[in-house]
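The complex appears here minus one protein chain, its other protein chains still in place.
For chain A:
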Amino acid sequence: MIRLEGVHKSFGPKRVLRGVDLTIERGQSMVIIGGSGTGKSVLLKCVLGLIRHDSGTITLEGEDVLTAERDAFLARFGMLFQGGALFDSLAVWQNVAFRLLRGSLKRPMAEAREIAIEKLRRVGLTPDVADLFPSELSGGMQKRVGLARAIAAEPDVIFFDEPTTGLDPIMAGVINELIREIVVEMGATAMTITHDMSSVRAIADRVAMLHDGVVKWEGPVARMDDATDPYLHQFITGSADGPIEAVR
């Protein structure tokens, strides 16, 4: 279980998170929605300890993320970064198998490669991609390699930052299904950021909407459509009229 209580984070004068409260049960798929620049990516990075929050507490299974033993803590996580964040000095399969080639989860090279190719197949990439370098791939392919890397070591907790942006609708559907599968089959806890409402419906158990640095609405995905919250309503319908200002 991941629990955030009163999490604040500012960058200089810019107050990004202003008291976020959120609980994600074990084995649950939480989707976070919200306007561009509202701090969704920052929120995930705070949970991972990549960005230090200013105040409030974030715990994983009751353990504070700031005081947890880093190696054991991070070994439980997989993360897909918004920009892919592939290592461009390493071939695709070495990116995917990064965790399996060093450290506590180290496997023999051939086995690691096999696992990498299998994970690539699961995100819809053929084995011949394995020996290319990230710079030789299209944006959408890089994203999927990042996804394969995030799930390669079969982590308990997986964060996806916009897994389907830049993908064609068919591939987006495949990825949505894959994320759902990972949660159901592996029993992983997932936190996904997306702007794509069809993804939300496909992936989510629960949905949280972030606005103005706080969680404006949180609830099961089934209740999303008949929720009365004006912010959520405007976001789902993609309307220019409503409490969220669309600056032109």
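Operating definition for what follows: a residue touches a chain if its C-beta (ideal position, glycine included) is under 8 Å from a C-beta of that chain, and two chains touch if they have at least 3 such contacts; residues count from 1.
Throughout what follows, contacts and distances are computed from a predicted model.
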*Among "Iron complex transport system ATP-binding protein", "ABC transporter permease", "Mycofactocin" or "Tryptophan synthase alpha chain", find the name that the UniProt record gives to the complex chain excluded from display.*
"ABC transporter permease"
*Sort through A:53, A:99 or A:216 and give me the one touching the missing partner chain.*
A:99
*Of the residues A:2, A:58 or A:79, which one touches the chain left out of the display?*
A:79
_By the contact criterion defined above, which parts of chain A meet the unshown chain? Give residue numbers in ascending order._
45, 48, 50, 71, 74-75, 77-79, 81-83, 85-89, 98-99, 102-104, 149
